[in-house]
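Below is one structure, written out as structure tokens; the observations come after it.
Of the protein chains in this complex, one is absent; all others appear in place.
Letters A, B and C name the chains as they come in the text, with residue numbers starting at 1 for each one.
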């Protein structure tokens, strides 16, 4: 282990300044871009007020990558984009080229390396996701496995096939929802469905009781004592399986192989274009975990995409399509069952009911 | 007093059956009407599938009327509509005529009696209202006086001048909102603004303590004792002056001459046409009671109507107009001040915030 | 008759073109002496900006728990005429239809036995006779029943149902709102006159989505007309409207579901499966468009005024109710539904809790289940956006599979 020596040690320097990593054409035209054109799902060009051009070739990444993967990218960048590259906010890789003639060879080489070029325009973008069984303690499902299974199936939509609009799919392995799952066109969410089991020894020794009680969205964790020490008890009936108590208190594990699984949500969006940003809404309350390839999840997402492709007008995001045709027809189109679980009974649920006689017959 | 004699006494007969009061043309064409035409704000005609016609002449009423007023109507009905008439759901009077030639003389006579013929189509309809100081114990303002002052001012809009769409104005004298104040284009609402005063003697003797405590929307009424008997105390800071405690407990009077007054609400609607039914929203939090003619209230309502008339597209209800231009521009157009009171901080208030970057600059 | 009280403030309200309620009170006072004191007290309220009625007070007629609202002056010595000034709520007819004959008889009762002052009508629907003394109540009641009219509701009871004019004079009517309103009112006389509910309960019937009774805003149970089949189109008449105004701007573009299109050649086309029966296009072109012929209604539940947890609108409970079919059985299906709702309310509701508040408290899903209906997407504007789902079942005995 390196010694910690006050003098030598550098701290609080923040990230490296981006200026050191900007392609010269970008530096020159910073803030002067005039328009862009999407030439294919893997290639767009930005044109500046001076007429300069920067080409972007976008490449899909599994995000959970080895050093070797990054070095492969670096080799490509050296060869085709003067060593310049960036990542997107959805974990794609972007090569930034000023030489148009490099695009074709770059695409060819990507194909050889089995790296998917695509993701630009009205396609299924890379799936924003989280850690899952690979690295997180509260996961109700794996992240990378579900995402890989989905992207294998949706591959065509990433590299080519056009959809009515952008489709943002996201995955989160528990209700903490690391990522923007709650506002995605299609979201897959790992869920628990059995109340936490209480391990009194751990609760009394490891947990701060007031914050454990405060962690519960439905207030079903109540004060108790165990061997004379402060502890908690549970009113199981009101538990909504959020796992927040486990986050603050290791004595309340909630993962459960027989009951964990995923739920599917649709129609969220983040952009302010046309309609306001909005949450994804519950479509399928529960599908069991079926590793390694989660066929039921894949099928459900496909079902939504197919119905969307068939029913939406050009330019309509998934949620905008559903709002136009109405939720009853969404459930009809997908064949998903509407259940009492779909009716919001939480805090602001009242605001989601149909207070009108506007009903399609 | 009449004797109560079981035998003779008729009970539970419900209302007189309407069939006895239907004009013969209505009886004949019941359920067979084909279309209507609005020929003037006081006159519309319904045409049946058989070609029969029934003419309606609508007349405004102050609703709080004497037997003589009703008898005047009866005389007119006998003369012009074969004795048939009805009232509308907004307290207007409708004469039902099959003889077109009777319309003109009827209108003439109405004018002589100073009865306003109008209220049909895109006009200011009769103001739905309540009891006020004339007959209710919880009133924070008078009803009939405010309505009379308003209708005198808006008279032209009742008998003639066309607006972009129907404008429904309503008045309620307290937060019980007898009527559809909470869903009106423009609503005037009597409000208290000082917490109830506690009269412990009355509370302990006349009030059921648990229901008094339960009556409070913000839970600021707390159990207490007075002379050893169960009573209540108040956390004044959280009181929202709703008066519900007074409704259930006479020991908590809330009316207060210096602080009572009215608030003004806009943009509600009930019909399902185009947009969904929606609540009226707060426009002016407080105007003092200034009897006998409430000039400030009249001015505020006029201000809204003027801005609406100027700004709305044809066919837009008040709320639809505001939704199109945005609330910031409504406040600009009317000059009303936007305050913290406009921001909903009650139960479902969160659902009313602007969660978007859609902002007019 | 000379004036007993000086009313300079109220006199201001006799000016102006709108009929004056002050004048009406004066006219009533010409018929009934007691009403003079009302002028005095109201003038005093105008002066002091405060109400002068005492808190509530129970009064009624024998065998009835409701129909009369007690009202007592808090200045009975000063205004003895209105010491007792109760309201008698008299059921209106369905659709508010009357003949001059009947009306004269009805107001005569008010002249003879009370203040001669009325509300035509109250906000719930009743004819309100104001200003009855306790001693006169039984007489007034008997006089009205002789005319075939009964008392309305008050207190913790069913309120007088009300309805729009519907098939009697409206081409938009999808069901017979007057017939149903009258039928239901007759069926639930006991519930209206003998308060046994947790709180009030209101029915309103509007025969189309225009909702001319404002039922969605103020009825615990709203029945609003709709239809199953296609909007009837008279293409020639559409063209005529097209000469009067811009069809796209006023009709097509304002359709909330954007399910209409128009071209001079093809005429007006409506994708009826997407139409939400909002009524807009029909309202705008009543000579050209008519609702379909398979009429019925959407049943909604839960509207109310703000007390105690905020105002509510009614939410969809039954997307399509075949009224005509049920009318053949005297509305048996509907009455059965209502009984189940009232049973649930009786079992789970607390005092002064309206049905809408109860549904919210127990959860829409649980309520639906309890009264034997299915959860349907028509009930919601959108499904839940938060993940706090109370799944009701989980698999157990999994311990051995672990680790």
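What we mean here is this: a contact is a pair of C-beta atoms (placed from the backbone, for glycine too) under 8 Å apart; a residue touches a chain by one contact, two chains touch by 3 or more.
Predicted, not measured: the structure shown is a model, and the values here were computed from it.
Just so you know, the chain we are not showing touches A, B, C across the whole complex. Contact with the undisplayed chain is limited, among B:96, B:283, B:298 or B:312, to B:283.
Among A:57, A:96, A:120 or A:325, only A:96 touches the chain that is left out of the view.
Note on the undisplayed chain: of the listed residues A:57, A:175, A:264 or A:343, the one touching it is A:175.
Residues of chain B that touch the chain left out of view are 175, 177, 182, 189, 191, 193-195, 217-218, 238-242, 256-259, 263, 267-268, 278-283, 285-286, 324-331, 338-350, 352-361. The missing chain lies against chain A, touching residues 1-2, 4, 9-18, 20-22, 26, 30-31, 33-37, 46, 54, 56, 60-71, 73-75, 77-78, 83-89, 91, 93, 96, 114-116, 128, 130, 133-139, 142, 144-145, 147-149, 151-152, 155, 158, 175-180, 182-183, 211, 214-217, 242, 244, 246-248, 250, 253, 255-257, 260, 268, 270-275, 277-279, 289, 291-293, 314-315, 346-348. Listed by residue number, the positions of chain C touching the unshown chain are 48, 50, 253, 306, 310-311, 385-388, 401-403.
One rule holds for everything that comes next: only the chains that are shown with their structure count from here on.
Distance from the centre of chain C peaks at A, each centre being the average of the chain's Cα atoms.
Taking each chain's centre as the average of its CA atoms, chain A and chain C sit 48 Å apart.
In terms of their C-alpha centroids, the spacing between chain B and chain C amounts to 13 Å. Chain contacts: chain A has residues 348, 350, 355-358 touching two or more partner chains. With touch defined as above, residues shared between interfaces to two or more other chains in chain C number as follows: 209, 211, 216, 224, 256, 276-278, 313.
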